[in-house]
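Questions regarding the structure given below will be posed in turn.
A single protein chain has been omitted from the complex, and every remaining protein chain is retained in its original position.
== chain A ==
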Amino acid sequence: MTDMTSSVQSTFQRPAQARRDIGIKKRYAAERRFKAYGVTAILIGLFFLFVLLWTVVSKGYTAFQQTAITLPIEFSEQIIDPKNERAANPAKLMSANYPLLVRDALVKALAIDPNNKALVKKATDMVSPSARTQLRDLVVANPAIIGTTADVALLAEGNIDSANKGQIDLTVAEANRKVNDQQLGWMKTLTESGAMAKQFNTGLFTYGASSRPEAAGIGVAALGSFYMMLIVLVLALPIGVCASIYLEEFAPKNRLTDLIEVNINNLAAVPSIVYGLLGLSIFINFAGMPRSAALVGGLVLTLMTLPTIIIATRAALKAVPPSIRAAALGLGASKMQTIFHHVLPLAMPGVLTGTIIGLAHALGETAPLLLIGMVAFVVDYPGTPMDPSTALPVQIYMWANEAERAFVERTSGAIMVLLIFLVVMNLGAILLRRRFERRW
């Protein structure tokens, strides 16, 4: 005690200029450096977030526009149905020579010599091969159109579309370019005459898989994802809520409960691809369910989402104060009535928030779906969850593997759509929490 007082006194008595250097400057510099590391780390994270989003948006925003060539198509009876058999045999209209109609219209619009085969070929290459089905559908839907001339907006071929959006490097030698000078010249004429224009790309949202970028869309994949989300919601929410109620409110504290607990925490961290293997082996090989079906995908994603929902629900149930339970029990409610009439309704915002976050996670999941055969070239909308279908992230994966420039654009566009869905879901979860969360 006396030592201490004497040392304090000696410090006070020491003159100011003789103050011992205890490295305070150095320590403060270390402090500043340490703080700077923290700021740098956060900035690195935010930088990559920004670069990632910027990449997707800058590559993808053009996907929402598509070049169309509007041509006056003459639905000539001589080409579509030269022998006038359509009344007797409507199938004739399905197999008519529709590309010829496009060719004739192009030849007229561009004033090409119809006998110059090479030139005509270059011209018809500018229009997507999907024009054939487009015209066919028009004629089949309305046979009265035969014999008349109508303006039809045909999709431009993918490379022409890219060139029109300025994505093709025109300094490259013509031979190495996907679009030749002749076509560029025609594009200019068509644009000046107003025949070629960029319009909103509705096809991106309605079409299915296609090997032609201009005719490929995410409509079919989005429907498949929708089915799966529906199945996940219908199965995972009730099962998850029931399981958490049991574990949180009824389960006796014993080995089995402990095991279930460890199990659920562990299942939440199992790699998603393992769930794909489970689905392949149990649902498809053992139970004989169809491959590529949204049903199987939904079941696999349900199993994957369950732990998330259970963990969130248990936290929400735990947050309801015991006074609510005591009050209900005191008034004569049974334990089951207490939980279902009072505790669960109060925990519902938390449960729904967890469910939405689980669903958002499931919506973006790709790996398990690859294993159960959802990497399929699906052109038609699946009528039921049993039909072959694909999912939004799987469609993105398949497009990401395509080489063409127009597919990169579409992949980014599809990613933007997926991210918008996810942002909406997560915002919904946050709003739900803000709106209904009660602090006890």
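Definition applied: contacts are C-beta pairs under 8 Å (C-beta built on N, C-alpha and C of every residue); 3 or more make two chains touch, one makes a residue touch a chain; residues count from 1.
Rule of thumb we're sticking to: contacts and distances are computed from a predicted model.
When one chain of this assembly is omitted, its UniProt record names it as which of these: "Hydrogenase maturation protease", "Phosphate transport system permease protein", "Heme-binding protein A" or "Lactate utilization protein"?
UniProt protein name of the non-displayed chain: "Phosphate transport system permease protein".
Touching the absent chain in the whole complex: find that residue among A:Asp81, A:Glu214 or A:Glu365.
A:Glu365
Which candidate, A:Ala150, A:Val262 or A:Ala326, sits in contact with the chain we can't see?
Considering the complete complex, A:Val262 is the one touching the chain left out.
Taking the entire complex into account, which one of A:Glu31, A:Glu85, A:Asp151 or A:Glu437 touches the absent chain?
The single option touching the absent chain is A:Glu31.
Mind listing the chain A residues that contact the chain we can't see here?
27-28, 30-31, 33-35, 37-42, 44-46, 48-49, 51-52, 55-56, 59, 238-240, 242-247, 250-251, 259-260, 262-267, 269-278, 280-282, 285-286, 303, 306-307, 310, 334-336, 360-361, 363-367, 370-371, 373, 375, 393, 396-397, 400, 408, 411-412, 415, 418-419, 422, 426
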